[in-house]
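Apart from one protein chain that is not included, each protein chain of the complex appears where it belongs.
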Amino acid sequence: QETIKVGVLHSLSGTMAISETTLKDTVLFMVQEQNAKGGVLGKKLEAVVVDPASNWPLFAEKARELLAKDKVAVVFGCWTSVSRKSVLPVFKELNGLLFYPVQYEGEESERNVFYTGAAPNQQAIPAVDYLMENEGVERWVLAGTDYVYPRTTNKILEAYLKSKGVKEEDIMINYTPFGHSDWQTIVADIKKFGSAGKKTAVVSTINGDANVPFYKELGNQGIKATDIPVVAFSVGEEELAGIDTKPLVGHLAAWNYFQSVDTPENKAFIEKWRAYTKNDKRVTNDPMEATVIGFNMWVKAVEKAGTTDPDAVIDALIGVAVPNLSGGFSAMMPNHHITKPVLIGEIKDDGQFDIVEQTPGLIVAQEWSPYLEGSKDLIADWRSPMSCGNFNVKTGKCGGAGQ
Amino acid sequence: MPAAGTGPEGGSTEALTEALLYLDGVTVTFDGFRALNALSFTVDPGEMRAVIGPNGAGKTTMMDVITGKTRPDKGDVFFNSGTTDLTKLDETEIATLGIGRKFQKPTVFESHTVLDNLRLALKGQRAALANIFRKETAFERERIDEIFETIKLTEHRGRLGGNLSHGQKQWLEIGMLLAQDPKLLLVDEPVAGMTDAETAQTAELLREINANGHSVVVVEHDMTFVRDLGVRVMCLHEGSVLAEGTLDQVSANERVIEVYLGR
Amino acid sequence: MLEVHDINLFYGAAQALRGVSLKAEAGKVTCVLGRNGVGKTSLMRAIVGQAPVAKGSIRFEGQDITTMAPSERARRGIAFVPQGREIFPLLTVAENLQTGFAPLKRADRSIPDDVFSLFPVLDSMMRRRGGDLSGGQQQQLAIGRALTMRPKVLVLDEPTEGIQPSIIKDIGNAIRYLRSKGDMAIVLVEQYFDFAKELADHFIVMERGAVVMSGDGAALEDPDVRNRIAV
Amino acid sequence: MATLFHAGRASAQDISEPLAQLTQDNYGATESALGALALSGNPAATGIVSALAGGKLVYSTSLPRHLFIQGDKGLLDPVSLEPVADPGPVKPVRVNNRVRRAIEAANGAMSLTSPDAAKRLDAAAAVLRSRDEAALPALETALAKEAEPRVKSAMTLARSAIIIGKEGVPPEMRIKAIELVGAEGNQDALAVLRSVPNDAIPEVKEAAAKEIAGIERNLAMWGVAQNVWYGLSLGSVLLLAAIGLAITFGVMGVINMAHGEMVMLGAYTTFVVQEAIRTYNPALFDVSLIIAIPLAFLFTGLIGVIIERTVIRFLYGRPLETLLATWGISLILQQAIRTIFGPTNREVGAPSWMSGNFEIGQLAITSGRLWIIVFAMLVFVALLAVLRLTRIGLEMRAVTQNRRMAASMGIRTNWVDAMTFGLGSGIAGMAGVALSQIDNVSPNLGQGYIIDSFLVVVFGGVGNLWGTLVGAMSLGIANKLLEPYAGAVLGKIALLVIVILFIQKRPRGLFALKGRSIEA
């Protein structure tokens, strides 16, 4: 029987396996669920799993293999921005379809890619707003791993904070290498920066493995959330599962979904997920939800288009809305990003988040940040006739800020 | 009792001496242990000199100093009538000046054939880039064949150096030394592990080399061999010269008998 | 005590030993003579187990040890002074000697006085690293190390190589002394003919990997032997 | 016991309004309710505040809302603590950072007169941290009654801290307070001194500026010591990571790319031990690491022996091929752990004696790091003793220097090889126990240390254990002295460049083995 192939392009080995393996499982889970519902267009779905092994050139190779050899109808994949950048040309060349489920730095909108994770304005900015309003934070440490997502996010945040009247000397920016494990000096510096008499918070874009030693050091040096709260954009339930969270209670994270979201949809989802993984402690997290949303959107769009033909599906996807797990509907916007609620959670001692704030409505992604010089005039709209990822509203032309 | 009575006191570099090799007051210590102790002697152009001395007397260390492997703590080492200060040069420069050496433990290029071992040693171009395009000349080929005759390894020429027996390696190394055609040959225990007949041949060979105008310093414990050489003998002990003269003179020396020859 | 019977040995495709046999008895010195590259060292390595034999057998005290591991042979009493000395370069002289304790019972673990009376220089250099010694000193150390094992068979591969004459005499005396004790068999490879002649109770002469002559010590006077080795 | 707050307001005892606020489940309301409770002097206030802190304060969701304390056997009335009839579904009053801070302040204010001196001390510290002006009257009352000198000085400090930032304090009083706080000389004092209001008179500002400058000078000095301490701590981590490699690579000459995985296995052993303890006997948790250390040693040592017997032993004399094989082994081990334990981090907790921190002068020392330094030193000394003083140590060195000859000396080289590799691996495993305290316990753990480990061993001088020690410590300290100036990334780059240049000067490392056998 003919099937529709679904590519899964997540690292199962190497440094990123830690985060990405769960997303592979999620796609497999969704495929099984969908097949149980009878598949799509009357055909069963078949997942094709490859392991790009946290190796960026291998991502490109595997993407090509999925599209050219396996002829998959859609690919769910990538975590880091560089992996996405690496496969982008392949998807454009072979006219494939990629769903990217991770929060990222924005500044991109491609015809072949659908971004179901958060853009900076769907995560970073609301988090900073929360700290300013609710905790009276006046002094900011922007700590990140030295790569594009933290750099860009911090650029945006810096501009945003300044626009809110925060002074230069009240912002400290610190970058560390990937996998940084000795945080003694930096945590001490944060402590020092925080003792200037103004309420201080840390905005962390620290990535992956480096978080555990960072939080352990925070705990060891006795920095409590009541003194200097840390709000992180890359720390979710999965990451916390590896840390003793007792000393971290009260530190924050901003996401579009938490496992602790109290809705019937979420409850049902967690239950099925745990049944599927045969692990009643298995956690869920934000990129998983983004994967689920992306998957459901794709199914819906395929059914709407009546075909898996990429061009048709790409057109059909815009405007598709599916329920998210926090009780609303997320919709695919013309910029290929989705609308999301923003949730702020405080870490609890059981490794879950206590949701302390939720935006009243859904936020529309600003794929081009208004706070960056190069992109403030750009918008993306993939509907015809504009059909452009970088339309300049000033010049009225597609193709960036070009003269 | 250094041979060169006119040793200069440090530093001056004009022609100090007629000697080809000139050592004065050379001292070498290893972690406080004096391996060479104010050693002084000279080797004249065209001279062959045998060096004997107890195990640990410093004979090999002396060669290390001359060839630049070990830097002396104190003292002068000059070459070519005092024009060249060897302590300021490295092994390669010293080798290029024309000082060749055979090691106590035979060292050949183990994964090269015997033939290539000789080719590499053969006097000639040493610059890296020039050697990329180097072609072997007929003259060189002949010279190698000659050496093979001398060291009797012709039938082993295609074998890897590493697969030779101990004695064969000794011969090969002597051959390599010949190929280098140095002004001064430093030969450390060439006949160790050779049969008596081979020992005699080696003595003959060294004499021949010497006759062709090369200076030779040879270290050996085999008295028969030293006698066969028939040259001036110098006995080292505790890092300095204990006795010097003909073999008969030296071996009559009470101290030499006591520390070296035994009764 | 030790009996080598008709062994063959190969290095890759090259044959180094062809049907070699040899006997060593307690209180006797067996000399192996021959020119360079005839296979003397190969024979010794076969005896101590460092090179596997392709054919034939080696028996020690009536037991077949042909395929026994070198360490087991050593533990049974075969000690080896190899050509090239093979001192442990980074161990001190004392530690080098102590490596010979392995076959001994804890109570017996001491360095025999003989070692220091034979080679006084070792006593003064106990703390120096073996690798720093001069060639001759290393040779002495290698013999001392073997004696520390209190062996029943002592295998010496060209022990006079690089040794000063007085110590060669000492080594000769030492071998004689060990022989006189009557409980040790000694296998000696030697190129230094006069030295061998003085010590040998038995001898074999090898050529191209095979035994071409053998006899007891007196037969070494035969000029034929000298010729075999000389040419 | 009634902890009374002698504010002397008429309506002091009436807390119905704050109680109603608490049922609104709004952080702002909760915070202001807490303030009111603290000031109310109502005997029930302490109980309510601590119930809130413990997540035991609940409210009924059906209107009108009522507040209860969740007791062991059911709901209690918050004031009378009498059991109440079932009010239907309840929800806990939620707490966020802001509320937590308010709780701390309230607790502080309320326990300033506790009969327990330790509690009073904590309370004074809490007030010092919050610098809540509202607490001033209570503080002064408490201060008047205080007899314990330590508590008294803490309270005086807290009082001064409040005074410094408070509006409308007479300048002399403020200056005195500034001097008092300034004498503390620490980071917290700086924070307090910087809170002098902008509109204070110049004399006051000057006094503060003087104290600040003094403290900063003082702190800068301590800062160097602090960095050295960080360096030692990083150095001990490097030492632990490298020391097993100093055996397998330094002594045996095996280019052991699987070394990091041995460290990882040690860390997972710790995880398994803690899991077992959590399941079977949680009381043992504090000694979990003590149990894990020998187990990790034995387990990874055993794995090491197996690897040696099945692979490495065929590769002696071919050191470069060990690189290929151990690389393969490291891939297999990583994936094996990933398959068994999953790809994500595993939680390894810190026993209480390894948590927390203390100060010596202005030197902040975290207990965990201190123990790691101690542990690294112990391991180092033990290993040195084994290699130098024991028979097996001698045999190990002999075998690795000349395997063939060692065999001919009667040394059972197979056994010694297996033991040596096992020892090196076992030590790596023990290092894993320590590293589980500061780093991820994930399949990638080992990869993060392998480069540094080789760097340390080589920098120190291969084959020299002291070199490994000094190498680790000097790299650690250099790194931490560079980091404040260059930042973490550039600092690390600078360090690598320094090592490269250093090796030019000493081509065989810091503690180079010298001598003929090496140079030949």
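Think of it as A, B, C and D in the order they're written, each chain with its own count starting at 1.
Going forward, a residue touches a chain if its C-beta (ideal position, glycine included) is under 8 Å from a C-beta of that chain, and two chains touch if they have at least 3 such contacts.
Keep in mind that, in the parts below, contacts and distances are computed from a predicted model.
Matching "Fumarate reductase subunit D", "Urea ABC transporter permease subunit UrtC", "NADH-quinone oxidoreductase subunit A" or "Monovalent cation/H(+) antiporter subunit G" against the UniProt entry of the left-out chain gives the name "Urea ABC transporter permease subunit UrtC".
Contact with the chain that does not appear here is found for just one residue of D:255, D:273 or D:303, D:255.
Only one of B:29, B:87, B:113 or B:150 touches the chain withheld from this view, namely B:113.
On the side of chain A, the interface with the absent chain consists of residues 12-13, 48-53, 55-58, 60-62, 64-65, 68-69, 80-82, 85-86, 88-90, 93, 107-108, 146-148, 151-152, 155, 175, 177-178, 372-375, 378, 389-390, 392, 399-403, using the contact rule stated above. Listed here are the chain B residues that touch the chain not shown: 67, 69, 90-92, 95-96, 100-101, 103, 107-116, 119-121, 125-129, 131-136, 141, 144-145, 148, 154-155, 157-160, 162, 176, 180. Against the chain not displayed here, chain D makes contact via residues 249, 255, 257, 311, 314-315, 317-325, 327-332, 334-336, 339, 447, 451, 454-455, 458-459, 462, 489-490, 492-493, 496-497, 499-501, 503-505, 507-509, 519-520.
The rule is short, and it goes like this: only the chains that are shown with their structure count from here on.
Put simply, the chain closest to the centre of the protein, by Cα centroids, is D.
Chain B and chain D have Cα centroids lying 64 Å from one another. Our note on geometry: chain A versus chain B, Cα centroid distance of 74 Å, whole angstroms. Listed for chain D are residues 515, each touching two or more other chains.
Each of the following residues of chain C touches two or more other chains: 132. Here chain B touches chain C in the complex through residues 30, 33, 52-57, 59-60, 104-105, 163-168, 170-171, 189, 192-198, 221-223, 259-263, going by the rule given at the top. By the touch criterion given at the top, residues 12-15, 17-18, 21-22, 134-135, 146, 174-177, 179-182, 184-186, 188-189, 191-192, 195-197, 209, 212-213, 216-217, 219-222, 225-227, 229, 238-239, 241-244, 247, 250, 252, 346, 354, 356 of chain A touch chain D in their complex. On the chain D side of its complex with chain C, the touching residues are 391, 394-395, 397-398, 401-402, 404-414, 463, 513, 515-518.
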